[in-house]
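My structure is below; once you've seen it, I'll send some questions.
Right, chain A next:
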Amino acid sequence: MSGAGTRMELLTFRLEAALYAIDIMAVREVRGYAPPTPLPQAPPSLKGVINLRGRVLPVIDLGVTLGPARPDAGDRRVIIVVQLGESLAGLLVDRVLDILHLPAEALQEPPELAPEGAAPLIRGLILEEEQVIRLLDLERCLEPARRGAA
Partner candidate 1 sequence: MSLAVLAVDDSRTMRDLIRAALTPAGFAVRTAEDGAAALDHLADPRPDVVLTDLNMPRLDGFGLIAELRRREALRGLPILVLTTESAPALKDCARRAGATGWIVKPFEPGQLVAALRRVAC
Partner candidate 2 sequence: MAAPDPMAEMRAAFFVECDEPLEGLQAGLDRLATGEAGAAGVHGLFRAVHSIKGGAGAFGLSGLVAFAHQFEGLLAALRGGQIALSPGLLALLFRAADHLADLVSLSRRGEALPEERTAALLAEMAPLAAAETEPAGPDFAPLPMALDLPPGAAPRRWQITFRPRAALFAHGHEPAALLRALAELGTLEARCCLEDLPPLAELAPEEPHLSWEITLEGPATEAEVAAPFDFVEDLCTLVIRPLAAELPEAQSQAPPPPAPAEVPTLVRVDLDRVERLMNLVGELVINQAMLGQSLARLPLSPHGDTMKGLEEFQRLTRDIQDSVMMIRAQPIRPLFQRMARTLREACAALGKEARLETRGEMTEVDRTVIDRLAEPLTHMVRNALDHGIEPPEDRRAAGKPAQGRITLSAAHRAGRVVIEVSDDGAGIDRAAVLARARAAGLVPPGATPGPAEIERLLFLPGFSTAEALSDLSGRGVGMDVVASAIGSLGGRLSLSSTPGQGTIIRLSLPLTLAVMEGMVVEVAGETLVLPLTQVSESLALAPSDLAELVPGRALVRRQGSLLPLADLGALLGYRAPLAAGGGGVALLTGGEDQPRRALLVDRILDQRQVVIKGLDESFARAPGVAAATILGDGSIALILDPGDLPPAPGPGPAPARPPAEVCPA
């Protein structure tokens, strides 16, 4: 995170009906959709791999991770390439929106009413121009695609 008590710089994007954000520091690039090559017996959120300039990039459908699994709507048009530690991964989303610069105080606690199972994945909420943006905990979001299920 960009440092508690300071400013946040976030990349926001749309996934199905909702708006989400992630820390810009984790984002390496944004590219258009390419059909991933599926990995056999992969967890549902791990859609497969794509060729990122000679590198094999795993692609994760956050729609599966975050909400009740919908059959692929085919709306996914964008892949956000993020870096966590040594690993790179692609996040499959609908559309990338703005970059927001906000003070840390703009982040609010996620309400208890958040859907089951999704709560730990969201670090907080941001109210921006009357829209609710969910700030994701990227590491937890990628967790299901790593060793194991879901």
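Inclusion criterion for the candidates: all candidates are chains of the complex that A comes from, given by their letters.
Assume a contact is a pair of C-beta atoms (placed from the backbone, for glycine too) under 8 Å apart; a residue touches a chain by one contact, two chains touch by 3 or more; residues count from 1.
Only a predicted model underlies this, so the values are computations on that prediction, with no experimental measurement involved.
Q: Which touches chain A in this complex, 1 or 2?
A: Only one candidate touches chain A in this complex, namely 2.
Q: Of all residues in chain A, which touch candidate 2 in the complex?
A: Contacts found on chain A: 35-44, 46, 48-51, 54-56, 58, 72, 74, 86-89, 145-148.
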